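Of the protein chains in this complex, all but one are displayed in their positions.
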C-alpha cells in the first residue's frame, strides 16, 4: 500500500483487539429457532423501527439522516450545479453523482480513510437505484451530487442509504418521479431475516443446517410507481426463494413508506409556506 | 418583463451630497434589488460590505455580538462500533470523533509508549467547497494541529498506552469527521476529541505467559486517564482590525487572519495557531487568551455535564 503522506500516520501494523479475544468469550447463540438477537422474529416482515430527519446539514441543498437500530447514515445533496468537467456536460439531461463512504469508526474493524472497492461498488449500486427516480432531464448541463456517510454499520447499509438519499433529494427540491425506498433480507434456508443486523448479515450466528438458499438480497423500490429500480443479490438462492424474497422486501418498503412521507412533510412544514404569488 | 429594479436616476442627482461620505456605506444602498430580496442580494453580491455594515453596529449578521460563541452542544457514546465517540455542534458546524483502539508493537525509539493517531477529514458531504479524494490543505493542517495539541498538552500520557514494555501497546485512532462545515473547525474538533477520549473505554488486555500472545477481555473495560483538558477558542481578524470570536464559514472566508488559542484547565497556553495574515498587537493577543480561558471554563462545564448525565441511567 502506498504511504499516505497527507495524513497523520500511526505504526505500520496494528491489529484489532477482536483478533485476540479470550476463548471463553465466544458465546454460543441460544438455539431458539424463531427469535432473533434483537427480539424480532425470523420469517416475519419485522423491519427495525427507523428514525428519520430531513434538513440537518446547513451547508447542503438537502440532507437526511436515518437511524435503523444501530445503523446510522447521513446523506447530503448538493446541486444542481455546473458539471466539473466540460467533456461530461450533457446538454439534454443532468448527471447524478453518488459517493458512499464508511467513517473509519463505523465498522467493527477500523476502516481506512481511503475509499475501498466495496465503497465504490456501493456508490455505483446507489446510483443505479436512484437514477430512475430522478427527473434528470429537468437539469440540463448540471450535476447533482449525492454524498452518503455511514456513521455506524449495523447491517443493511445499502438499503438504508437508498432511502436516505432519496429523502435528501426530495429535501433538496430536486424533481423526482417517486421516492426510492430500500429494503434488505438475509435468506437462511427456508426462513429469512428482514433488515438484518451486521452479525446476521455475516452469518455469525447461523443456525446450523442446510447451506442451500443462503444469501442476501437488497431491493430498491419506487412505491407509488410500483417499480423496482435496483436489485442486488449474492449467495445462492433458488428462483422461488428469490422471487419470494423480492416480494418480502417490497412489503418491507411499504412499512417504511408512511414514516418517510411523514418526515418529508414535516421538513416542508418547518419551512415557511410559500407566499401567494 | 418583471425583474430587478434599479433606482439609478434619482441617485445621480444626489451625487454631490453622497460624494464626501462615500466611504461610509449603509445598508440601504443596494436599491438595485427589490425590497424582499434586498438583504439577500446585498449578501451575495457584496459579502464584504454586507458584513461591514453589521460590524459597524457591533453585531454580526446572525445576531451575535463580536465576542459571542454560537450555541455548543455535545453528545457522547452514540457510536457503538467505536471505543469512544462524541458529536459536537457549534452553531451549524458539526463534527464527530470516533476512537478505536488497536494493538501494535511500541515504537522502537520509545518502547514504553503507545500511539495516538488523530486525523481530521473534511468529506465533500460537509460543504460544497470540498472535493472527494485525498485530504486537502485544510484537512491536513487541521490534522497536524490536533496532533500538535495532543503532543504539547499531553492530554494522555503515551506511557499509559503501553501494555508490555517493548512488546505491546495501544494505538488510539482518533478519527474526526466534519459533517457540516460552517466555520471554526478547530474548536469543534478539539471538543469532539476531548469528549471522545473521556468517553473511550478500552478492553482489558493481558499477555499469556506461555504463548506470549495477548488476550483481550471485552467484558472488562476501563477508561483512559485524561491528564489535561485542552480547549480551543478561535478568532478572526476582520478588515485588519476588528476581532471576532467563533467565526462562521462566511466570516472566515472574508477574514484577514485567523487565530486559535488553546488553553488547559490551569490557564496555561497549550498551543497558539496563527497561520499568517495581518499582524496583531500584544494587547489584542492578550484579549484573545483571556477570552480563551473563560471559554475553557464554559466548555469544561459542558463536557462534565454531558458525561455525568451519560453515567446516570435515564
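Just so it is clear, A and B label the chains in written order, and each chain counts residues from 1 on its own.
In the analysis below, a residue touches a chain if its C-beta (ideal position, glycine included) is under 8 Å from a C-beta of that chain, and two chains touch if they have at least 3 such contacts.
Here, contacts and distances are computed from a predicted model.
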| item | value |
| --- | --- |
| Absent chain [UniProt protein name; select from "Checkpoint protein", "Centromere protein O", "Exosome complex component CSL4 isoform X1" or "dolichyl-diphosphooligosaccharide--protein glycotransferase"] | "Exosome complex component CSL4 isoform X1" |
| Candidates A:20, A:105 or A:139 - the one touching the absent chain | A:139 |
| Option from A:73, A:193, A:237 or A:267 whose C-beta touches the chain left out | A:267 |
| Residue of B:128, B:157 or B:256 in touch with the missing chain, whole complex considered | B:128 |
| Residues belonging to subunit A that touch the chain removed from view | 61, 78-82, 86-87, 89, 91, 133, 135, 138-142, 170-179, 222-225, 260-261, 264-265, 267-269, 271-274 |
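Quick note on the criterion: only the chains that are shown with their structure count from here on.
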| item | value |
| --- | --- |
| Centre-to-centre distance between subunit B and subunit A (centres being mean Cα positions), rounded to whole Å | 29 |
| Touch list for subunit A against partner subunit B, complex | 4, 6-11, 13-18, 20-22, 25, 56-60, 70, 72, 74-76, 78, 81, 99, 101, 103-108, 110, 113, 115, 145, 147-149, 151-154 |
| Residues of subunit B defined as touching subunit A within the complex | 78-82, 85, 92, 94, 96, 98-105, 107, 115, 117-119, 121, 123-128, 132, 134-135, 139-140, 143-144, 146-147, 171, 173, 175, 177, 179-182, 203, 205, 213-219, 249 |
